[in-house]
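One structure coming up, written as structure tokens, with questions to follow.
Every protein chain but one is kept in place in this view of the complex.
Labels run A and B following the written order; every chain starts at residue 1.
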Amino acid sequence: MLSDFAPILVFLAVCVAFGAGVQALASWFGPRRPSAAKDLPYECGIVPVESARRRFSVSFYVTAMLFIIFDVESIFLLPWATIVRQLKVFGVVEMGVFIAALLIGLIYVWAKGALRWD
Amino acid sequence: MTTSTVAVLSGLILLLPLAGALLNALVGWRLSRRVVNAIGTGSILAAFLVACVMLAQVVGAPDGAKSASAHLWQWLDLGTGGLRVGVDVTLDPLSAVMLMVITGVGLLIHVYSVGYMEHDRGIARFFSYMNLFIFSMLVLVLAADLLILIIGWALVALSSYLLIGFWYERPSAVVAARKAFITQVAGDVALVIAAFLIVVHIGTLSMPGIFAAAPSFASGGLLITVVCSLLAIGAFAKSAQFPLHTWLPDAMEGPTPVSALIHAATMVTAGVYLIARFHPLFDRAPVAQGMVACVGIGTAVMAGVIALSQVDIKRVIAYSTMSQIGLMIFAVGIGAYSAGMFHLATHAVFKALLFMAAGNVIHALHDEQDIRLMGGLSTNLRRTELCFLSGTFALAGIPLFAGFFSKEGLLGFGLTNGPGAFPWVLYLVGVGINVLTGLYAFRLWATVFRGEPQTARVYAAREAPRVMLVPVAILALLSAFLGLILGVWSLVIHDNFLIGVFARFLSPVFTTPASGPLAVDLSTGTAILAGIVGTLGSLLGAGLAARIWLQRNPDPSAVTARLPRALPQLAYNKFYFDEIYDALLVRPLVALARAARRVVEPRFMNSGVQTVSDACSELGAWVRDYQTGLIRDYASYMIAAAGVFVVATLVLVSR
């Protein structure tokens, strides 16, 4: 059984070797000319205006989490679609229950004001 | 008498006092005194009625079916081969007699307490303890499993401790309670070791199982002798027999109803019950039986002599109790179980009576207990005196009173069944005890009620209220006529003339397949002879007492003063048992403890016990130091431990 994992081990080794190798090569062969402009954070070529360690609105997280929940829902629908014929009516009802539960969740977060931005 | 009837009735009789105890303990402090009294006595009244039904069940059952056990619930079951303890009860003539004594006398004493404790603020606590005691006692006598019996046995000791120390503001009461409890625990330990030996040998603690397996003990063998001796030591501790007797007189620190209920009528006789109950074992251990008989009669003599020398009214009665229980222990030691049980029953009646009558006296004299300061109380306490006299006659064994039938019946067996080569020796000692009993019984009555009042307080004494008189009067009637009724009844059915009815009633218990019919059955001639000699002894004692103390200014120490000086001194100081124990046990232990504190403790304890304690504490502090509250620390512990575990499973145990 353990031998089944050999490819993974090889893959791991290659990854580590590649990452470390590239770093090593760069530090050996690359020229080293530090300057103030080079130490700036890279923001798509634009000069940064303030510290990156500022606080974000919590709404970002809420929206992201809600997105993931409904994203997972749609992922869940895909495998179900492949066997829905075997499950017959029962499968349709089951998925209905599942979506209804999520719908209730949506109503809940809506009513709680989680979708409001300000 | 079906199993379910027994289960229901025993459940009821156990629950009623328990409910009373809990009710008074939990909500008693916010109830009125009247309600508390009603709960306390009502629960016992109900239990008494149930006990009557149970007695009727036993009487009504056909011969050969007088005993029934019921399984209330399985307490512990460790599977096949493991220990099984069932909460089982047995109703048979023996337990029925005990039930009647406990609830009947108990009921009267509870009623009496309503009057006696009238001015006490802790009435709810008092009744709660009293009901708890009745419950514990019922557990003890109904138990059909040795472990359950031991639980009852220990609960009885606990409630006795609580009641002796009821007035916990008095240092003497606290000390007495502690002394009683420690002595009881010594007996408990013996009992537990006996139970352990039994379970190792037989594999069960169920009492029917033990009795059925009794033949598996070699008769007279070492094991059975040890087991029975241990059981006997347990009984001695509970019944205040030599050498574990010193707690009983001190226990008189408790309220008088407590002395009447626990230290006269019921608890102290539990030892007699225990030996009678375990007779299938004792019958196979003649050495232990002989030891029991000798200890019983010895205690009876010793306590009788001490009783003659004491001047505290309750202590006199306490020593007389010790002496009478000595006789019962003697009886069960010579195999005269029903005779011993009969004396137990009559003694419960007349001794509770004496205590309660004494309580009336103490109450009337505002807590005066010294008989030298009494005398002449018969004018003011006429009714109490009549009752007291009934008890005195019964105690002294004056013919036709209850004590006469039971005591003479008991001693008669001593003539033929005593241990050793000269069985009648102990009988002769018994006759001597009769003389002693007559002496101290009438001495007490004469010095308390007759002669001239010795203090002014006597003139102001008032007769007790009705609630305290009626229970005493009922007991007085019983102590006067109980024996007579049973005696006549015995004559009618043409039986052994003294205790035939009673013995016949109990015979199913004491005739088991294991032990066979008891050899204890006197011929009528022997019985009459023994009875006449014994009675003459009692009458002699009573007559002497009347001559010595029936005068205007009786001297309580009249008899002892005439003896060589050493003896009265010895008796008055209770043969110095307390001092001897103090010198032999307490002082060496204290000295040892001191030495230990001075030598052993600094040198070994600090590096031993103290170190363990300190180490635990230090370890605790150390663990707390790691409880930094920082998540990164916690997470690193987890990583470290997980790493160690993985390595351990992979490397250390790869075999």
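Everything below uses one rule, namely that a contact is a pair of C-beta atoms (placed from the backbone, for glycine too) under 8 Å apart; a residue touches a chain by one contact, two chains touch by 3 or more.
Definition applied: contacts and distances are computed from a predicted model.
According to UniProt, the chain absent from the figure is "NADH-quinone oxidoreductase subunit N", selected among "Glycosyltransferase family 2 protein", "NADH-quinone oxidoreductase subunit N", "Carbon-monoxide dehydrogenase large subunit" or "Cytochrome c oxidase subunit 3". Among B:8, B:53 or B:641, only B:641 touches the chain left out of the display. Counting over the whole complex, subunit B has residues 26, 73-79, 616-617, 619-621, 623-624, 626-627, 629, 631, 633-635, 637-638, 640-642, 645-646, 648-650, 652-655 touching the chain that is not drawn.
For subunit A, the list of residues touching the undisplayed chain reads 1-2, 4-5, 86-90, 93, 101, 104-105, 107-108, 111-112.
FYI, only the chains that are shown with their structure count from here on.
Inter-chain centre distance (subunit A to subunit B, centres taken as mean C-alpha positions): 81 Å.
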